[in-house]
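A single protein chain has been omitted from the complex, and every remaining protein chain is retained in its original position.
Right, chain A next:
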Amino acid sequence: MAEDGEEKLLATVQHIVKTLGRTDTMTEDILKVFSNYDGRLSLDKLYATRAAAAAAAVAAAGGGGGEHSVPASPPMPPPPVVHPPAAAIPAVTSLERTVRTLDRQISQFVTMERLIWANSAEADAFLEAVDDLIGTVQELDAAGTNRPLLDRADELLSRCMARLEDEFRALIERPDDVAPAAPGGFASDESEEEDYDADDGYGDEPIPIAKPVSDFDVVIDALPPGSVSDVHQIARRMVDAGFGRECAEAYAAARRGFIDESVARLGIRSRTIDEVHSLPWEELEFDIARWIPAFKMVFRILIPSERRLCDRVFEGLAPYGDLAFVAAVRTQALQLISFGDAVSAASRAPERLFRVIDMYEAVRDLLPDLDPVFSDPYSAALRAEVSAVCNTLGSSIKGIFMELENLIRRDPARVSVPGGGIHPITRYVMNYLRAACGSRQTLEEVMEGDLGAVGGAAIAVDPDRPTSSLAVHIAWIMDVLHKNLETKSKIYRDPPLASIFLMNNGKYIIHKVNDSELGVLLGDEWMKQMMSRVRRWSLEYQRGAWAKVMSVLQTGGPGIGCLPAKALLQKLRMFNGYLEEICAIQSEWVIADEQLREDVRAAISDSVKPAYMSLISRLKSSPEAAQDLFIKHSPEDVEARIQHLFEGVSK
């Protein structure tokens, strides 16, 4: 059993102390070493057995009768057996004297009108008296024979504690009121204090938190090292005397002002969810732009600095440091987090995607760094809230991204784009997706919904494959867009114009995909399919728009040589009419992509021009027709007319 082991350990320590500790100071030193060495040798465990510990202390002191013989702090470990308090009986009278002396000393201190810690010598004297008093109380408590004296000492102790609590708060809230750096053996700070410049006029300097910060590897030292040491000394006495909870409360109350002020300096306005919902997007976007750096600042600098300060003030005094830390930072931490909740719960308009991604990334990126800060059980709930808001923002991103689909579906097919050009929805969706690709790692992460693995294994997700969730979803959006465009193409009364429209939009999509990482996501198969679609639309256009022209130019195979000249002339007239008609109508049509425009013109030329030339040559070779043959368009004219198509010039 662990408890058994602990008991043995304590007994051993006790034994070593007794054997080695021949003088008081030596005993104290040894104890100090032990208590620093192992948390089990100090604190809460020992309170449960305080009586036994004190009795042992009396015994260990060997009834020397010295008033300062008991090392008060840290408390003595309990012995395996309680010694009969025989040695304590003659000590009672001396204890009475001790209490009387301490009362005189302490009363002077606790009625002081100014801070005791303003004078470090006085502070040391007060602490020494408190130590003696704690020891005396323990002795009396263990002896259990002089109840009135114990009550009196206890009462004196409670007055000390009240005063210590006030000094404690004052030292934390206004460190600059106090004379600098109390000397004393507690020089544990030096190694960590390289970045602290004592000549800097620390007290006058505003807390360096509002300055623009790009490097978050910064620690704020809200208290000068001397104050930290002073405050730690007080905390130790309060915990030793069993006032740990009061101390933690006082600490939290004293720090909250600083934390509130620091957060306020970041320019964060507290918003209710109601407000976030009704705020115009521009304003909310502005709030988000402020929130992101503030969030990083608070969770990367302010809170870790608080943790560090708290750990130093309550060094070796767990769990009171943890209690104090959470109580100090909780409200502000939650308030910042709740803005994330509010934004997540607000509208899912697609334009919000990028700002919410920024928020998500800010939270996600700092999650791993929070583990050492929120490692104790008391702040685990805060850590969980940060994780939760990360998840919430993640699903919000997913939702917003999905909303793009609805936006496309809802886009009505009422007004057609003149000339069959590129539809605004195509431009919007493609540019949106291109931009979204810039965050495809994050998008993939939230699409996979594998948010539990954030910060660790999530990096392994490879968004650059057409089978990734993001790629599948983007392919789906492209599909939805395609269907939407097909519906829109139906409102053109001219079927060839509908083909032009689809062709234009298809070509634009291909261009945008090729021009970005979308190509990687959608894959070669998709691209092949898309290109064949564009070819099909192009053919459909040619067939639809030029079918009657081609049929009129049809002079049949070699066997149709007997076609009467009249019919040939009729064909020529019809061709002329059709050409005029087509050019009149289609000159307003547009093919936006230059290459595609050339290709389509060439394709038309390639089929029309030879057929036309063959018709003309037939007419010319026909004796009847040749007489009154008037050729309005040379084949070159026809080609020129075709070359002017699709420029989108209105009449």
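In this text, a residue touches a chain if its C-beta (ideal position, glycine included) is under 8 Å from a C-beta of that chain, and two chains touch if they have at least 3 such contacts; residues count from 1.
We take it that contacts and distances are computed from a predicted model.
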Undisplayed chain, where the name is taken from the UniProt record, one of "2Fe-2S ferredoxin-type domain-containing protein", "Protein DPCD", "Casein kinase II subunit beta" or "R3H domain-containing protein": "R3H domain-containing protein"
Sole residue of A:A123, A:L157 or A:L645 that reaches the chain not shown, by the stated touch rule: A:L157
Contact residue for the chain not shown (choose from A:R256, A:R290 or A:K548): A:R256
Sites on chain A contacted by the missing partner chain, in the whole complex: 50-51, 110-115, 141, 144, 147, 150-151, 154-159, 161-163, 166, 169-170, 242-243, 245-246, 249, 253, 256-257, 260, 270, 272-274, 277, 327, 330-331, 334-335, 338, 341-342, 344-345, 348, 381, 388, 392, 399, 402-403, 406, 409-410
